[in-house]
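Omission of a single protein chain aside, the complex is shown with its protein chains in their original locations.
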Amino acid sequence: MMSVSNAQATPSIQICRIMRPDDANIVGNVHGGTILKMIEEAGCIIGTRHCNTQHGDRCVAALARVERTDFLYPMFIGEVAHASAEITYTSKHSVEVQVNVLSENIVTGAKKVTNKATLWYVPLSLQNVDKIIEVPPIEYSGQEQEEAGKKRYEAQKLDRFETKERNCEVITHVSLPEPYTVGFSQSSLIHLVGPSDCTLHGFVHGGVTMKLMDEVAGIVAARHCKTNIVTASVDAINFHRKIKKGCVITVSGRMTFTSSKSMEIEVFVDADPLVEAEKGKYRAVTAFFTYISLDKDNKPLPVPPLKIEGEEEQKHFEEGKVRYLQNKAKRLTNKERQQ
Amino acid sequence: MMSVSNAQATPSIQICRIMRPDDANIVGNVHGGTILKMIEEAGCIIGTRHCNTQHGDRCVAALARVERTDFLYPMFIGEVAHASAEITYTSKHSVEVQVNVLSENIVTGAKKVTNKATLWYVPLSLQNVDKIIEVPPIEYSGQEQEEAGKKRYEAQKLDRFETKERNCEVITHVSLPEPYTVGFSQSSLIHLVGPSDCTLHGFVHGGVTMKLMDEVAGIVAARHCKTNIVTASVDAINFHRKIKKGCVITVSGRMTFTSSKSMEIEVFVDADPLVEAEKGKYRAVTAFFTYISLDKDNKPLPVPPLKIEGEEEQKHFEEGKVRYLQNKAKRLTNKERQQ
Partner (left out) sequence: MMSVSNAQATPSIQICRIMRPDDANIVGNVHGGTILKMIEEAGCIIGTRHCNTQHGDRCVAALARVERTDFLYPMFIGEVAHASAEITYTSKHSVEVQVNVLSENIVTGAKKVTNKATLWYVPLSLQNVDKIIEVPPIEYSGQEQEEAGKKRYEAQKLDRFETKERNCEVITHVSLPEPYTVGFSQSSLIHLVGPSDCTLHGFVHGGVTMKLMDEVAGIVAARHCKTNIVTASVDAINFHRKIKKGCVITVSGRMTFTSSKSMEIEVFVDADPLVEAEKGKYRAVTAFFTYISLDKDNKPLPVPPLKIEGEEEQKHFEEGKVRYLQNKAKRLTNKERQQ
């Protein structure tokens, strides 16, 4: 079906799998991102395989560029997505891979080409990640084919160079917060609620929410102290309002208090029922997570003190201190009781 | 080992599984969130099972509260986490579940109690999600046990009520952006790079990055038009800089242009090597995603026009329009060629 030039060394590859509920939105349309990920997996496999068909350093093909891609037809849950990849051009240091994606409804038998993508890979040595190794050449069916490839290569090279120029300017942060301030480590993530996050009712499992909360709190803690950090405790969490399938959850965390060896992070969960807009965003959960910083032997390290700016932050800090002292007192009482 | 009061109706449950690389950070410490999720799954099973041991509406136990939890010891990849849950108290409308977590090193045989948690569940009817059904009472080993449970119940009830009051105030947005503006749909997520996101080198697969980019772009599009949206195309993406395991990726998206039936979203990927602080945050990738809005029969819907504020947004809009017209022209040329 596919014309492969050097069949022996690097035959074409085909990846396929059934589209699952978590690959799609609530209406059943498979996310474009799921397809892009499959495309890249096929490209990475064929690129890596090709670049290791010679003597010398072992390498992995790293994605350098994806050409413009159109999604021609939607794909649905239960269909099988096929991504076939073949190498269409090689320059001295890069590989062009062409990937075609086909959706197959295995029940009706219907098949559609949903999209085509062109990817460029660069082989990086496993010994030295900054070393780009040479790519073994492929054989072309004719000179015309080779020249067309070379043209594509030159065009993308130019575009990559231009974007590089452009990208450098873009990194302008309105105001860079100072290290160890609340603003410096403050973080938030959004998560689109999928079917596997939910109970039979179609509401988010409390455990899924807590996992996301811990993820954000962990990032805040790591940003603050730049070491290996672990959850030491979680204060009582109340789940006042349910979160429904199809919502977007925003989880935000900010540091409120530091003791000499611990950090307290307040985490907020807001739910946004995307489609039922009239309902609006609402606060679903809040909680305090306490983290500690560990050295290589899993022993606690000192934590850099939080730099407080303004009255509100000072108030939060004082409140955090009260919680810290209360918990410390409780732990001592419990220990004494046990003795 | 565990004292279960009414062994027949709702015996204790034990969940266990091997901790995998994806459950842990790069040093091998299992995330607190992984444990919290397991704890809640055990609680949900035993709570749901118990509340359905009587006639009447079928129900699912929904998490209402988790008491303060301490993580006593770190857990590591390869260890088996065991979470045992039992019901320790029931009020008319809620169930208290006690969960103990044990880590077992199946190679050395070492076992440690890593944490204990108390969760409160409320049974919601499967027929009517807003209806809380009655909880069948458990039998206590003695009156003392029952009274201690009642005390815990009253204490948590009070605390939940207080937090509810507090939470309502908190939802103050500095300035609520108007619908259909760029600011209104603008979104960003952070993702902590895990082992499964990476190549053998320990660098993020390009496909993983593209999937996150599509996720953010999709949320921006859905927030703008509040309908079922799908990816229509992705402009060329250049991967200038590698992203390493252990980094935090921030993916941000903002709408730049709308035509009558499509939306263009610009997506930025910034990488932050948490621990190697000296390197600092850098822009790794940018790209333009085009989305369309679909009705129930998967036919395109009109897209609400973007409200432009300020010169910069106007400039982005004009640039988006140029890209839109260029792509339209290209598609027409390709069609003609094929005829």
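Read from first to last, the chains carry the letters A and B; within each, the first residue is number 1.
As a working rule, contacts are C-beta pairs under 8 Å (C-beta built on N, C-alpha and C of every residue); 3 or more make two chains touch, one makes a residue touch a chain.
These figures come from a predicted structure and were not determined experimentally.
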| item | value |
| --- | --- |
| Contacting the left-out chain in the complete assembly, out of A:Gly109, A:Gly142, A:Gly280 or A:Gly310 | A:Gly109 |
| In chain B, positions touching the absent partner | 13-18, 20-22, 41, 44-45, 48-49, 52-53, 58-60, 77-78, 80, 104, 106-109, 126, 195-196, 200 |
| Touch residues of chain A, complete complex, unshown partner | 1, 13-18, 20-22, 41-42, 44-45, 48-49, 52-53, 58-60, 77-78, 80, 106-109, 126, 195-196, 200 |
